[in-house]
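With one protein chain removed, the remaining protein chains of the complex are shown where they sit.
Chain lettering (A, B and C) follows the sequence in which the chains are written, and residue indices restart at 1 in each chain.
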Amino acid sequence: MSNSETVTADDPGVLERRREDLNRVVYRFKQNPMSILGLCIIFGFVFIAIFAPYIAPYPNDAGYQNQPAVHFDQKFESPSAEHLFGTDQAGRDIFSRVLFGTRLSLRIGVVVLAAAVSIGVPVGLVAGYLGGGVGMALMRITDVFLSVPPLVLALAVSVALEPNLTNVMLAIAAVWWPWYARLTYGEVLSVKEETYVEASRGIGATSTRTIFREILPNVLAPITVKMSLDMGYAILVAASLGFLGLGAQPPTPEWGTMVSQGRDYMPAQWWYSTFPGLAIFLIVLGFNFLGDGLRDMFDVEVQ
Amino acid sequence: MADPILSVDDLSVEFETYEGRHHVLDGVDLTVEEGETVALVGETGCGKSVTAKSIMGTLPRPPGEITSGSITYDGTGLLADADAHARVQGEEMSMIFQDPMTYLSPVYPVGSMMADVATYSGGEDVSWLGMLKNLLGRRANRGEIRERSIELLDRMRIPDPEGTLDRYPVELSGGMRQRVIVAMALINDPTFLIADEPTTALDVTVQDQILSLLRERVEERDLSMLYITHNLGVAREIADRICIMYAGEIVEVGTTEEIFDAPLHPYTRGLLDSIPKLTGFEGDGIDGQIPDYTDPPTGCRFHPRCPAAMAGTCDVEPVESHAVGDDRAVACHLYEDGMSFGEAATVAEEEAGGPTDEPVTAEAGGEP
Amino acid sequence: MRNDTNHNFDRRDFLRYGSAATISTIFAGCTGNQSSDSTTNDSGDGSPDTDTSDDGSSGSGSGGASFEYVTTVAPSSLDPMKGSDNLETIVLHNVYDPLVYYTDSTPPELQPWLAEDWEVADDGRTYTFNLRSDATFHNGDPVTASDVQYSVQRMMEMQNGFSWMWSGILSPENVTAVDETTVEMVTTEVFAPFLYTLPFLYVVNQEQVEANAASDGNFGEHGDYGTSWLEDNDAGSGPYVLSERERSRQIVIEQNDDWWGSFPDDRYSSVTTEIVQESATAAGRMREGAEMSDQWLPLQTYNDLEGGDDVRVHAKATFNPFYIYMHTQRAPLDDVHVRRAISYAFDYEAALNDVMAGDSDHLQGPLPGAMWSHTEDLPTYEQDFEAAQAELDQSDYSASDLDLNYTYVSGLTTEESMGLLLQSNLQELGGSLTVERAPWSNITEMAANPDTTPDMLAIYLSFSYADPDTFLYPAWHSDSHGSWTSAAWYQNDEVDRLLTEGRRTVAQENRIPIYEEAQRIIAEDAPALFVMNQATRNALSESVQGFQDNGITGYRQTFHRYHQD
Partner (left out) sequence: MGHRNYLIKRGLSTIPMFVGLSVLIFTLARVIPGRPARLALGPRASDEAVQNLREQMGLDKPLWEQYFDYVGGVIQGDLGQSLISNRNVATDLMEYFPATFELTTLAMIIAVFVGVPLGVVAGQHKDRWPDNASRLFSFFNVSLPPFWAGILLQLVIAFQLGWLPATGRVGDVSPMPIETTGLLLVDSLLAFNVPAFVSATQHLILPAITLSLAPIADIARMTRSSFIEEYDKDYVEGLRTHGIPERLIAYKYVLRRSFASSLTIIGLDYGFLLGSAFVVEIVFSWPGMASYGVEAILQKDINAMVGVTLVVGASFLLVNFAVDVLYGVFDPRVWHDGDSQ
C-alpha cells in the first residue's frame, strides 16, 4: 500500500531509519502485552530471589545462613496463616523454601545458558565461517547431540559426573550448546551470503574482524531471543533432574526435588508437591512470555 | 442511458499501520455501464487494487477501513449490507488476478480448484461433512463441472484441457496459468468482471493473446468489466472508457478516444508521454513519487509533481472534479469555472514556463 | 529398612532413586535390582494370564485354600544361587530346601530340615550332615549328598547371591558326599556361625540343572549353570513348586504333595505373590481380601488398613538397626570425646517419635535387643547438651572444629531426616554439618578407602544369618575395612581379638561373654550413633494363622507354616 519500501536519493537517512525501527519495535511490543507480563513475572522472581531472607517468614527452614532448622514435631501441617504453603516431612515452612528456591533456579538458568552460549556460539561461528570439512564435522557432532532428548542426555551426563548441583548444571550445558551452535551456524551462513561480508573480505579484512564486526552483531538478536526462551526450558530440565533425584543437596530447597518428595505423601499432603511445582510453572511461563515478546520485537524465527 | 450497473460514489478508504493512518482512497467516484469495459489506470500504489477490493468486498478490515462513500451494484447498495455484498459478489461478480504464479494453489491440481470455484462461488457455506466429501473428491455433479471446466479451458485455447485439469500449477507455463485463471473467473458466467492487471506479469506476446481472449469472452457474453492497469496502452486496447487515478483520487474520466485525443489533466498527459516506454513508467513521465498517504499534500494531491501547479491555489484549495462536456470530468484547478481545454492549456504553459508539447495523438500512444 | 514410618518408600522411589533401590537390597533385603522388573506395572506387560486369575484362586494342589501375598517389589532372579533379597528369598525358601532351617522364634534357632541331624567334630571345622532319605525333588529324583555337594560348588563358583557368606570359609573341594545321604563339610577355619548360614544354602537337583544348562556361559563345562532356565523353573525339593512366573506381575507356587514335610490342616495349597506398583494398590488388594502384604507400605497405609476389620497389622522391631557411622580415623572424629559429644547431642526422642512413629527401639549399643548376647548394661546415649559439652571440653577440639559431612543414600527420606535432625543438633552444640545425598553405588566406592569415606555415613546394617557375628564382625573388625559395613574405619585390637575369638568359639554359652565384652568396648568408643532398631510391619488378613516374625529376611513368609483359623 504505502511507498515505504521505495527508498530514493533523498532517503530519510540513518537517524530516521533508526526512529522507524524503534517505532516498529515499540509497535510490536505493544502488539504483545504478554511480553510485558512476562517481564513483570521475571522481575518479580528476581526481586524474590534478592530479598528472600526478608520476605520468607522462616528463612532458616530454607537453610538460610547455613542455619538450617527442622521441626519434626510440626511435620505436614496443612496450609495456614503461619505456613502459607504448609510444612514438609521435617516440619519446615514450604513457603519459605519455595521463595529461596528461586535463587537456585535463576542461578541454574543463568549458569547453564552462559556456558551453553560460550561453547555453542564459537563452535557455530567457526563451523559456519570456515565451512568445508571442518564445518561439516563440527555440525555433524552437534547433530549427534541433538538426536537425543536433552533431558535424557543430561540425565546420563550428570550421572556420569558425580551427581551434584554443579555437575547437573554442567550436564545441562553440555547438552545445550549444540542448539546455539546450530543457530549461530545458520545465521553465519545466511550472513555470509550477504555482500558486505564479501566486501569487507575484499578490502582485506581479517577473518576475526569479519566475524566480530559483521557476523556477530547479526547473530546477536536471534541468540538473545533463544536465550530468553531457553532460560525457562533450562530451569525446567534442571527441575526434572531434581525430580529424578539429581541436583541440589539438602537442605537446599530445590523445586524439582521438593515436588518429587511431595509425591510420597500424596494425596493426603497435596500441598507439598503443588506449590513448588507452581513456582516452576510460573518462572518458566515468565521466560516464555518474555522470549516470545522479544521474538516478535526482533522479528527473528528461532525454534 | 440506463443506470450504471456499478457505481462507486465518494469512496474513501484508510489504512491503519504502525506508521500511522494512510488515507489511501479519497472520495473516488466511478461508474461502469452495462456491457461496458472501463479501465482504471494509474501508477502502482495509487489505489487501483484497493478500489477493486472494495468493490469485491475483499478489502482486509482491519487494517483497512471504509470511511465514507457507497458502492451500488445494479441498484443494490453493497457497503450497507454485507450479506447482499457477499451474494452479489458470489453470483454476479468475478475477478481475474494479477499474478498467475501466485494466484493458483500450488498443492492442488488446477481442476480441483476450478471445481471448488464452480461449486461454491454461489457463496453458500460448506458443512464439515461436505468438506470431508470434497477432500475425498466425492462431490455432487462432479462430472458436469469437469465438463464445464474442460470446455472453458478449451475455449481459452489450452492444449489438452483434459490433462491440464489434473496438472499442478508448477507444471504449467505462466501463460497457461493465466488462461486457467481467466477460465476460473468465467466458470460461473458472472455478469461483472474485475481484471486486476491480468497481463502485467506476462511477456508482451502472451499479453496480447490473453487480452484478445478476454475481449472475445467479454463481447461474447456481453459482460461489464472493470479493467485495472497501469498501462495506458493496454487500457486503450480493451477499454471503452478510462478513469485515470492518482494517489487515491480519480483525476480524469473520459472515453478512450477523448483521453488519448485530448488529455486534460496534467497527470494524464504525463502518463501519455511515457507510453512508448511500456515497461513500468513510474517517475519517467513525471518526476517524483506518489505522495506519502499518511499526510497527503494539501490542496491537489498532485501539485508537488505538477508542472502546471499554480502556487497559492493548487497547494491550498482542495480540488474537486469538474464536468467537461458530457460524461467527461477532470479534477484540476485549471478547469475551474468551466475553462476550456485551450484556455487551460495556456494557463498551464504560463505556470510551467515554456510551451507544452502538442497534445499526444492516438498514434503516439500506439503499441509497438 | 523401608518400612520407615513417615517416609513412604514404595515402588516409585525405586524408579526415581534407583540407587536407593539398591541399598534396600542389603537392608530390608529387597534389591533395587528388582525395580527394573517392577517398572512393569500391576499387570505387567500384558502377557498371557490364561490359567491364573489375579486373586490367586487358581487351581490349588490338593484342595487347600489359596493365599495371596501382595508386594510392591519384584524379584530380580529366582536362581537359588543368585537370589539374595527379600522377595527372592521368600520364593526360594518356599520352593527349595536348605539343610537346616530357622525356627520362627526370635532370635531364631536352627531346626533339622533336609539334614535330619548333624555333628560338629571337635576341631570345630568338620561338619557331618545326615540327610533324610524321604526327600525328593519336584521331578521325583531323590535328594542326595552329591546334590548338596553340587549346590555348594554352584554357589561358590557363581559367586553371586549369598555366596559371600562362605567366601574364605567353605570351598567346594572341602565338601564331600560320604555316601548317598551323608555330607561332610570342612570349613577352612573355625567359623562358629557356620550352621546359621546354612538356611541360605539351597539344595538344587544336580541332574536337572545340568540337563537344562545353556551351553554358552561363563562357567566352562557347566555352560551357564542353568541359570537362565532356573529363572522360570525350579529344581528344588521344597514345600511348594514354582508353577508360574510372570515377570513383574505375579509368581504362583503350588503345594508340593510329595513334600517330605507336613502341612498343617487348613493349609494354603497355592500361594500367589502379586507384584503391584503402588502402595495404594496393595492396600486395595488387602481390603479386597488378600492374605498378606509386604513390609514396604507407607505407615499411613498400615494405619488405614488397621482401621478396617479383618485386616491386622503386625509391627515388631527385630533386626533392623540404623547406625550413623563416624570416621574414627579422621579429625576431629578420631577423638572419642568428640564422638561421644555428638552421641550426646543427637535428639533420639525426635528421631524415634517424630521422624519415626514411636514403635522403633532406641538401640543400646551395636546389637538389636532381640539378638542373643545383647546386653542391657551399656553406656547408652540420650540427648544431653551438658554431657556433650563436658565431653567436648575433655577433647582437644572445640565445637567450632566440628565441621562435618553427613552422607546418606539418595531417596531414603528417613536417612535425610535423620541427617537434618543431626544438623540442627550439632548447630545447637556449636558445630556445623553438611548433609549430602549420594547414590548407593557411589557410597560403596567411597567406603572402600578411608580418604573418600565421609565423616558420617548413614547405614542400615543389613541382616543375614541369625548370629551376633552378622552385625559385629562386618562393622567393627578391622578385617572388614573397605566395606561399607565398616565405614567408621574402627580400629580396636581388643575388639578385633574378641570378634575373631567369637567366630572361633563354637559353644554359644562361651561366645556370649565375648560378645558382651565387645559390645561394651564398642559402645564406649562410640564409633557410630546407634540410633534405632526399626520396627517391621506386615498387614495380614485376620483369617491367617501361624505367622511369626522371626526377623529374618524372607523367613517371615514361611507359607507352609500358615493356616486358616
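Criterion: a residue touches a chain if its C-beta (ideal position, glycine included) is under 8 Å from a C-beta of that chain, and two chains touch if they have at least 3 such contacts.
Everything quoted here is computed from the prediction, not taken from an experiment.
Taking every chain of the complex into account, the absent chain touches A, B, C. Of the candidate positions C:T128, C:T176 or C:T281, contact with the unshown chain belongs to C:T281. The chain not shown here is touched by just one of A:V70, A:L138, A:A239 or A:V300, and that residue is A:A239. Only one of the listed residues, C:T89, C:T106, C:Q149 or C:S163, touches the absent chain: C:S163. By the touch rule set out above, chain A reaches the unshown chain at residues 31, 34, 140-141, 143-145, 147-153, 155-157, 159-160, 162, 232, 236, 239-240, 243-245, 256, 259-260, 262-263, 266-267, 270, 273-274, 277-278, 280-282, 284-285, 288-289, 292, 303.
Residues touching the missing chain, restricted to chain C, are 11-12, 14-19, 21-23, 25-26, 31-37, 39-50, 52-54, 76-77, 82, 84-85, 159-161, 163-164, 167-168, 218, 227, 231, 247-248, 277-278, 280-281, 410, 439-442, 444-445, 462, 464, 474, 483-485 (touch as defined at the top).
Counting the whole complex, the residues of chain B in touch with the unshown chain are 56, 58, 86, 89-90, 94-95, 97-99, 102-108, 113, 116-117, 120-126, 128, 131, 134-135, 168, 170-171, 181, 184-185.
Quick note on the criterion: only the chains that are shown with their structure count from here on.
Centrality annotation: A (chain centre taken as mean Cα position, compared with the mean over all protein Cα atoms).
The mean-CA centres of chain A and chain B are about 53 angstrom from one another, to the nearest whole unit. For the pair chain A and chain C, the distance between C-alpha centroids works out to 47 Å. In this assembly, the C-alpha centroid of chain B lies 92 Å from the C-alpha centroid of chain C. Taken in their complex, chain A has these residues touching chain C: 66-70, 72-73, 75, 89-91, 159, 162-163, 243-245, 249-251, 260-261, 263-265, 268.
Interface residues of chain C, counted against chain A in their complex, comprise 6-10, 12-13, 16-17, 20, 298, 300, 350, 354-355, 410-411, 413, 416-417, 419-421, 423-424, 427, 432, 434-439, 442.
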